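One structure coming up, written as structure tokens, with questions to follow.
For this depiction, one protein chain was excluded, whereas all remaining protein chains were kept in their positions.
Labels run A and B following the written order; every chain starts at residue 1.
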Amino acid sequence: MTDFRINWRTLLLVGPAATFTVLFFLVPLAAMAAASFTAAGAFSLDNYRHFLTQPSYVQALVNSLEVTLVVTGISVVVAYPLAWVLAERVPERWQRAALMLTILPFWTSYVVRSYSWLLLLAERGVVNRALMATGLLDQPLQLANTRTATVIGFVHFFIMLLTLTIYANFRQLSPSYRKAAADLGASGFQTFVHVVLPLTLPGIMVGAFLAFVLAIGDYVTPQLLGGSNELLMPQLIIQQIGRRADLPLAAALSLILMVVISIAYLACARWLKLERT
Amino acid sequence: MSAPVVSIRNLSHAFGQLTVLHELSLDIKPGEYVVLLGPSGSGKTTLLSILGGFLEPSAGRVLIDGRDCTRMPPAKRPTTTVFQDYALFPHMSVGANVAFGLRMNGIAKAERVDLARGTLALVGLEQAFDKKPHQLSGGQRQRVALARALVMKPKLLLLDEPLGALDLGLRRQMQDELKAIQKRVGTAFVHVTHDQEEAMALADLLLVMQDGRIVDQGDPERVYTQPSSRFSATFMGENTLVDAEVVEVAGSTATVRTAFGTLKLDRPQARPGKAVLTVRPENMRLGTAHSGKVSFGDGTVAESVFQGSYRKAVVRTDSRQEIVLKLAVDQPISKGERVALHADPRHVGLLQE
Partner (left out) sequence: MKRLLDLAAGLYALVAYGFIYLPIAVLVLFSFQASRFPLPPFTGPSLRWYGEVLGDSKFTGAMLNSVVVGFVSSAAAVLLGFLAAYGCARMKGRFGSAVRALLIAPLSVSYLIIGMGLVVLFNWTGIPKSLLAVGIGHVVINLPLCFAILYSQMSDNIIRLEQAARDLGAREWQVLALVVAPVLWPALLASFVLSLTLSWDEFLIAFLLTRFETTLPVEIWTLLRSGLNPKANAIGSLVFGISILMVVLAELAIFGKGRKKS
């Protein structure tokens, strides 16, 4: 008998997945929270105190925020027009091919892609060689192991990602809106400014948030491309586990990062809700 | 006789190899409510798109208010369209939606707001000015779409199955309102629908379309009772068709011979040759034909079914044709009864294609 109440059957079906999630997702989070409040085996706020009193630690958070915001900003600004070109200018029969072309680079390993940028930006790498060959430079630029390299590496990935999400947003837009705007006398430009842009804004917001979360938690790109002069939060966290084997501190730093992400989430959700009314 | 507000001359359109409109020609008078009626694939939506400027026709011309607008884009054309899905801009308030066209045409804010409020009052929604579209019901959204189009004072208002998304009761109510609003503003409307009752309720000029051609046009009552094409005879409800022959035409009188006898009909357009007589079920009567009435022979009642507001009877004639009648509910009639059939010549259509 198919009934929609909770009985032993549904519990048996849902049980494994739910138990697994609790055991390996919720419990670890709780354990991490608990660990962050321990030092030398006892309850302590030392870890958080440590963070607040170490200028280099706070700096890591500041760096992370700066880099992530810059990356998100640049990626959105570059990806939006590209998504527009894909959605509006590419003829219908080439749409699938264009989409494939955009997705293809994702098939390279993420680690390897960041490494490729290292190749490009190295002192004897392609970029420097090219610039010197054209006479624009006498001496190679220090591009690798800088914040610039980290930003370039991130922007490369997020342009690909955001182009896809914004493109999907464009495609979902009912053609009736554009027809109605034209019918009422709007030029192409006016239609874009008054109708298309406002209606794709929520999609941009969601994409930007996604980029923010992924970037701020990423270890690979800053570690490979940013060098050791400047540390971002993920690098700081991993550092605690590696050499210093200080799990509680790492846990505290992770929690701080989580709080930052949650704040961003709430701000985004609030903005989206305001958009609706 | 005023000049037509819209003139279509030899309009044709093809999508690739498929011709969807064949040499259409049509005049629309100012203030006329025109309805395009037809099944899907008849070309009615294509014709509307061409009138609105969303499609450039393969051949032919469209003149609006005397000007050749064939290749004119929608923005410059003196037409506005009410879309099937209303296409209200979700991020703007109702007032901003209605004022949008005015804003695009450079009207100052104060004047825009005034005009928008006025038109919203016309459709009975002045209190919705600051609301957002998603806060309104389907019927209300439909009226906002109408207001947005009307405020532009177009020479021609186009409506693409505007009542399709509404339920029956609401549809009937909106039909009355649409008609009333059209009379008040005096703008020519072109309304596309596949619902024949809607078409007949609204149209001053009814156009029946099939396979890219106008197969019948005129006053709804005339088109209904005296269809001039086989398609419009059967598309708009049940109809009895009887083979006939026009043997002679003298002045405006046609002598028509059928299996049930010879009759004279006042049909100036008739010409000698094969024809089909049409009679709607509600116009077919029981009893022998007496002075002036047209006989449709005798037959046996095969079925008599209670349908609520009328009684549906099917009579199998001696010439083995099945004729459907709509009778009064309490008409005494029983299966197997022998009856005679006749109709008033004003209700008899003469089809010659």
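The rule is simple: a contact is a pair of C-beta atoms (placed from the backbone, for glycine too) under 8 Å apart; a residue touches a chain by one contact, two chains touch by 3 or more.
Everything numeric in this text was worked out from a predicted model, so none of it was measured.
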| item | value |
| --- | --- |
| Chains in view that touch the one left out, judged over the entire complex | A |
| Option from A:V67, A:V195 or A:L257 whose C-beta touches the chain left out | A:L257 |
| Footprint left on subunit A by the chain that the document does not show | 1-4, 6, 9-14, 16-18, 20-22, 24-29, 31-32, 35, 78, 81-82, 85-86, 89, 101-102, 104-105, 107-113, 115-120, 122, 124-126, 129, 156, 159-160, 213-214, 216-220, 224, 234, 237-238, 241, 247, 250-251, 254, 257-258, 261, 265 |
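What we mean here is this: only the chains that are shown with their structure count from here on.
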| item | value |
| --- | --- |
| Averaged-CA centre spacing for the pair subunit B and subunit A, given as whole angstrom | 57 |
| Interface residues, subunit B side, partner subunit A - complex | 52-54, 73-76, 79-81, 83-85, 87, 89-91, 100-101, 104-105, 132, 134, 148-149, 152 |
| Residues of subunit A that touch subunit B when the two form their complex | 174, 176-177, 179-187, 190, 194-195, 198-199, 275-277 |
